[in-house]
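Rest of the complex left out; these chains stay put.
Chain nomenclature is as follows: A and B, assigned in order of appearance, with residue numbering initiated at 1 for each chain independently.
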């Protein structure tokens, strides 16, 4: 392997990658700047919030279905999963397994 | 030199997409689809807060392993070392991480409400019926026994238990089962209430339960020792999970091992959670995960949760009758474990009928009993099939 090739390809790749990232970040500004943050801050995690999981209940199944359907050549509908109905009215946020334990009286 | 540059371009992941072993519609490389799936899981974990502590590492592991040629899961070859995640994965493969995480869970768990009301254990047992019915269903759908057992354990609603069993019985299913288990644990507030309302009458849901007795420190210390000995003798294959859970709980309760309890549930648990999550995610190579089986597993996992919830509630109804109306059947659904979410669900559903009713501590009994119950169910599966 030629030392000059490595040098040229190396410098080129570093610039290519970082210029590419720079362009992507330029798009970030257009897409997200000025928009209000969608993710609520951690400080308010303890406070009741309206059913954060409701909108997402079917997302996982839908996406994985579509992906697998595509992958295996079938159609998304060929393996039907009845959508889970949101029960509504939950003010309990969806904690992580560990967090959940921590925040009850059981955690020290 | 130009040839070298060309070769270098051939070595990028973009080029490797062209040689993917799995081309969907003949055009889309499977890895690309998996990257999208990983991003969706990150979205669910971060924005929707589905068990983020596990789903974020799992999704990121899935992302890393599907970047072509990244080699994070590469096995060592002669003198060349393997990839980073290959080494982290050994702790899953050898069954080391899940019991140690369970030790941390034990250090976090207060078995007081269970000791105060031992009948809770029956509800914790009943809710495990979902595991076995799903096991039956999975075999009926054509899964072999080992896979069916791994799928059934999703209904145990305990991530480490599900991962431990699957790592012993059929490692190919690890990512699907881990994702299903953690997703449904996060979805407990969506899945359970309709079932609970369907199976109970308004009168049952309004039952106010007696206050729990105080539990002495001695009882709390003896509990993990007694459980280890009794269950360990009955079901040796449950010893790694149950023993670790109870060791962690003993660290918590002795009053003289606070340092060990603290590290079990914090530094050690967090380190293992990262390693476990990333390496379980990294088993999701495209050609293994993009199978119709994955969808069946996700569907069966939901079935397991639903049946577990239903059998817990139905058993609660039996206790309601036999106790002369003193037991609120809503606490039965908490028996699936998913601590403490399922207990909160009992509390919320109960409070809707009767705003002054506080079922939380009563539901914590079946809730932690469910952890023991599914560890025992896991022991049975491993004993027959491991």
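To be clear about the criterion, contacts are C-beta pairs under 8 Å (C-beta built on N, C-alpha and C of every residue); 3 or more make two chains touch, one makes a residue touch a chain.
Just so we're clear, the structure is a prediction, and the values are computed from it rather than from any experiment.
Q: What copy number does each protein chain type have in the complete complex contained in this file?
A: Overall formula of the complex, using the displayed labels: A x3, B x3.
Just so we're on the same page, only the chains that are shown with their structure count from here on.
Q: Cα centroid separation between chain A and chain B, in whole Å?
A: Those two chain centres are 20 Å apart.
Q: Hey, which residues of chain A end up touching chain B in the complex?
A: Of all residues in chain A, those touching chain B are 1-2, 4-5, 8-9, 13, 38-39, 51-57, 59-61, 63-65, 67-68, 70-74, 79, 81, 84-87, 89-102, 104-108.
Q: Which stretch or stretches of chain B touch chain A in the complex?
A: 1, 4-5, 8, 22, 24-25, 28, 30, 33-34, 36-37, 40-41, 43-44, 46-54, 104-105, 108-110, 159, 179, 182-183, 185-187, 189-191, 193-194, 252, 261-262, 265, 269, 273, 286, 290-292, 294-296, 298-299, 302, 339-341, 344-345, 348, 352, 364
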